[in-house]
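Left out: one protein chain. Kept in place: all the others.
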Amino acid sequence: MDWNSLILLGVLATSLVASGVIFLLAESRLVLRTVVNLTAAVLKLVLVGWIVLGVYQAIEYEFRFTIIEGVDFILRADALGIMFVGLSSLLWLFTTIYAIGYLEKAPNRSRFFGFFSLCVASTVGIALAGNLFTFLLFYELLTLSTYPLVVHRGTRESLRAGQVYLYYTLGGGALLLFGVVALHVLIGDTEFVPGGSLAGLDPSLHPMLIIIFLMMVIGLGVKAALFPLHAWLPMAMVAPAPVSALLHAVAVVKAGAFGIARVVYDVFGIEFAQSLGLLMPLAVAASITIIYGSLRALAQTDLKKRLAFSTVSQVSYIVLGISLFGPIGAVGGLMHLLHQGLMKITLFFCAGNYAETLGVHKISELDGVGERMPATSVVFTLGAFGMIGIPPMAGFISKWYLGVGALEAQMNWVLGVLILSSLLNAAYFLPILYRIWFRKRDRLWCEGKVLGRFETQASLLFPTLLTAAFALAAGILAGMPFSPLYWAELIVGREYLQ
Amino acid sequence: MIVRVVMAGLLSLGVTVALGWAVLDRPAPVENLPDRVASAMPESGVEHPVTAVLLNFRSYDTLLEIAVLLLAVVVALALREAQPDRPEQMGLDNPLLRAVMAWLLPLILVVAGFLLWAGSYQPGGAFQAGSVLAAAGVLLRLAGGNLGWLDNAALLRAGLALGLLTFIGIGMVVMLPGVPFLTYPDAHAGTLILVIELTLTLSIGLTLLSLFRLNPPYADDPADARTQGAPKP
Amino acid sequence: MIGLWSVPLLFALPLSLGILSLLVVPKWRPRLIFLGLPLLAAASLDVLAGLATVGPTVYRLGDWAAPLGINLVVDGLAVGMILMTTLVTSLCALYAWVYLRDHPSSTTFFWPLLWFLWAGMNGIWLAEDIFNLYVGLEVMGLAAVGMVALRATPQALAAAMRYLLAALLGSLAYLLGVALLYGAYGTLSMAGLQEAATNNATTQVALALIILGLLLKTALFPLHAWLPPAHGGALTPVSALLSALVIKASFYILMRLWLVLGPEVTPEFTAQFLGVLGAGAVFYGGWMAWRQHHLKQLVAYSTVAQIGYLFLFFPLVTNTGPEAARLAWDGTLMMLIAHALAKAALFLSAGNLILAVGSPQISHLVGISRFRPMSLFSFGLAGVSLMGLPPSGGFTGKWLLLHSAILSGQWWWLIVLFLGGLLSAAYIFKVFRMSFREGPQIDRSVTPPLTLDVTALILASVAILIGLTAHLPLHWLRMGSVFGVG
Partner (left out) sequence: MSGAISGYLVFAWSGVLLFGLGLFGFIVHRHLLRRLLAFNIMGSGSFLVLVGLAQDGRGVDHVPHAMVITGIVVAVASTALALVVFRRWYRASGRTDLPEDT
């Protein structure tokens, strides 16, 4: 057991141990809980930073032990995985700070933060999983650890949402399980290898492989909220804002999209998937979801619901990028994994700030809010611009690469999808911005809270500003080392299409 | 009801037919266990094969069987209801029985002793002897004899436990030379088996008797009152 | 000889302690566990050590070789079951030690019954002689019936009576099967039978009787009617023991005898039929569990459902090729052990929840997640294993069974595993939904003693952990079986 494998366990353990400790803490131990939370989050970030540097220098990190004959538990840090780990550890820290402020004086915080940490541990596990079995293990753990967060408020509505969430994700998980086991029967332990490990199989097995691919992509598509498997996501909006932020920006939907990337790149191999004709249907499904999500977002009157449908749409950019056969499209998709995470979490934080500070939930209640909460509103505007894809925001770069990638893959129609979707994005974000900045306030907000020196609590405001800064930097500094673009190119250049 | 009878009839008929078929189709056995028993008899320490099988070759079965008996008593003890006004004397009002009992009792005890002793060379043994002992107790009780000494819980339980504890104890002690559980040394096999049988007889008798006694008729229950000598007014 | 002392101690010690607990004053009855548990744990571990160093052995009681004498088989399967029994029973005993304090003194008879039950189970795990198995079944069965009756409420008595009738009928069917086999082959030893058995009407009828008898005792759908009242209505530690271990014993015998006689005489139809019954159990049990309003009844019906998974063993192991059969063996045993641990944990934590809210109704658990997180946490961990979600023993077992089903081309069992998992999620999360619902803001619930929570938590954690380290137990379990390699 060498140092490099222990550090992987450390990354996992920081949040896992934190979760255990928090569960055991009494509800009233506020300070200790906060200390544990933040220490773990910072520690994890440091460890991840260390690994990022190592992976950059092509150091191998691997940890494995045997579960049953022929099935290993493998953690491995490769460029793709560590990208996702980096995103989740960074956002975990911000979301934790945000949640501490958001849930001040709310009940059941011990339970909340316990499951919150567990949820992060599962996400990290998903990112670091070195084979399908390990991936599946954490994928299901994620379902289990997010359920209590979705139903956290304990109202009839949230319990109902939790139930729908469970049916979707458990059903999807079971399909994924079947696919994984079936692959296991064919080729044994399915480790993630650049270029995939299935291309050499006998052609008579190809129909079987197509079925397996379908099962796995449907199973993963549930969490990635691919149309028509997305219905759980808007319902899950009843959860507290930090949960929405974490679920929608990082953990659950990204786990699905990330899984699809793993399956396409590291299990089937992009070229083999292309030769089986699997990429085109995936691209079509992603495109439909992009348009459908945007259309539904237009119709929403609730701010968080609109953001949720926007997520449905935006996550499919990642899937779209994966399904474009060619390096540029791949870069666009992978990069969007980070970009969308940063931008969407910012937007959800803003929505949370509005709700928590002013009690505003409906879009129609946002009139003139820019005056009352300028910082939050500026940040919201930046996020919205990013989503629409206005340069130089991060979203623009993703869309640019996706467009070029589509042309490269000779799928010109995708360009149409991107343009239409951007127009729709504009159509559902610009009216909000108009209300925020150009309409006069026409109602009383319920401002019950003691806010301190700023427009809202510091613990709510600063994480929002920070994530926004990161989102902005990702766009403006895209050419710098360790930017999302840089890293996505590293992944594609190092591992795919060699 | 009719449906149930028809169903039960069909089911039991089916089972009977299947069993008959199984009996008819029985193959000739390859293994000849009686021969093995016969050739191992000299080492068994007893002369009667049934006793040899029960207390030596397959003594483990017997050990567990005694446990089953004891279990029944444990459940009877657990389910015993406290009856403060339990009538002490609940014999049948039958002078003849009492008179005969005075003669019968010693005879029964002798028979029990004989059965126990006979077990080593002809049919008989601990269970038979124990049952006879228990029968004596039941008769005594029906005759209105005083079995109050059985209410001494400690004594009763010690008696119940004696057989199985001795059995296990001997089974363990003989292991000291490094042989498996229940391996009697050839020289002492007969004696050891006799000791086991003796204690088992006592315990089995007490067990069966306790099963009879632990749940006495309920004084206030008309269905049970009939078994009592004195008719209720 | 390996295990010279420890093997007989496995049943002689609990028997002696059972008698001893009758002799001491009631107050002292529970305390005997502090003598018995360490000794039995040591004996179990010694047997395991023997297995690991020397490999599977046969213990000849009275130094008589089978078929004249009775042999005990100390192979991986038996030792695995013994260790499982020791762990689960020990924790249930510790639980009962605290739990029964507030119960009427007649419940101290729990202790002798517990020891006898333990002896009966260890006797069954070790047995190699089919008549000896009958006696062992009776020891275990009557002790179990006594435990169900212990509460002495009308419901408990009716449940015990029903259980007893089922158990007696099952034993007689089994005994008659043994009578036919002995009549046909002149031996009671499994090894001897395996050698001698041929395909003829006697063997078939005997096997059918044995299977039917054991199905009744295992409570496989549709012969399950006795189980929910008996397991759901008993004292909590009793429910845990019965659901976790006792029903496994009859399944274990079935498994062993199937491998001895099955391949020789049974048409594949029988194997498929058992699988179909198992599937029926999974669906019916899951559905009924979901419909219950009483927490322990829910858990009891969950047992009805989980038994069904075990019976996929038969279609997956019969004429399916060595690899699929080995996977089925591994998967079934993993399921069995995981269910034993998880179900014990589920019953114990359900008991804690009932203690906390003072009512067995699921609807009274509203908001309990805020006040009794630990009891709920054990319930959840155990539930994860029962649902077959990773990482847990239940998941590993399901994985192996899935693997075996795909490998042997019997895709229809996939549907059973798929829907069964969703159904179990439905009933487990039914409890969670209630506990997460916001209810009273003030904690009116009772705090169960720490021991009760800790024992449940340990069992649940082991059910999870065993899934992560499954290859080691599975390696041991294969030793001495037809699936053992090297």
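For clarity, chains are labelled A, B and C in written order, and residue numbers in each chain start from 1.
Simple rule for what comes next: a contact is a pair of C-beta atoms (placed from the backbone, for glycine too) under 8 Å apart; a residue touches a chain by one contact, two chains touch by 3 or more.
The structure presented is a predicted model; accordingly, all values stated were derived computationally and were not measured.
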List the shown chains that the missing chain touches in the full complex.
B, C
Return the single residue from C:L4, C:L23, C:A49 or C:M161 that touches the missing chain.
C:M161
Footprint of the hidden chain on chain B, which residues?
4-5, 7-9, 11-13, 15-16, 19-20, 23-29, 32-34, 37, 49-50, 52-54, 58, 61-62, 65-66, 68-69, 71-72, 75-76, 79, 81, 125, 127, 208, 211, 214-215, 218, 221
Please identify, in ascending order, the residues of chain C that touch the omitted chain?
131, 134-135, 138, 142, 145-146, 149, 152-154, 157-158, 160-162, 164-165, 168-169, 171-172, 175-176, 178-180, 182-184, 186, 225
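Criterion: only the chains that are shown with their structure count from here on.
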Graph of touching chains, which shape: line, ring, star, complete, other?
line
Max Cα-centre separation from chain B goes to chain A
Would you mind pulling out the distance in Å between where the CA atoms of chain A average out and where those of chain B do?
73
Chain B to chain C: how many Å between their CA centres?
31
Residues touching two or more other chains, restricted to chain C: which are they?
none
In their shared complex, chain B is touched by residues of chain C numbered 1, 4-5, 7-8, 11-12, 15-16, 18-20, 22-23, 59-64, 67-70, 106-107, 109, 112-113, 116, 119-120, 123, 131-132, 135-136, 138-139, 142-143, 145-146, 149-150, 152, 176, 180, 183-187, 192, 196, 198, 200-202, 204-206, 208
Footprint of chain A on chain C - complex, ascending
330, 367, 369-370, 373, 377, 384, 387, 389-391, 395-396, 398-400, 402-403, 406-407, 414, 418, 421-422, 425, 429, 432-433, 436-439, 441, 467-471, 474
State the interface residues of chain A toward chain C in the complex, per the touch definition above.
23, 27, 66-69, 71, 73, 107-108, 110-111, 136-137, 140-141, 143-144, 147-148, 151-156, 159, 162-163, 166-167, 170-171, 173-174, 177-178, 181-182, 184-185
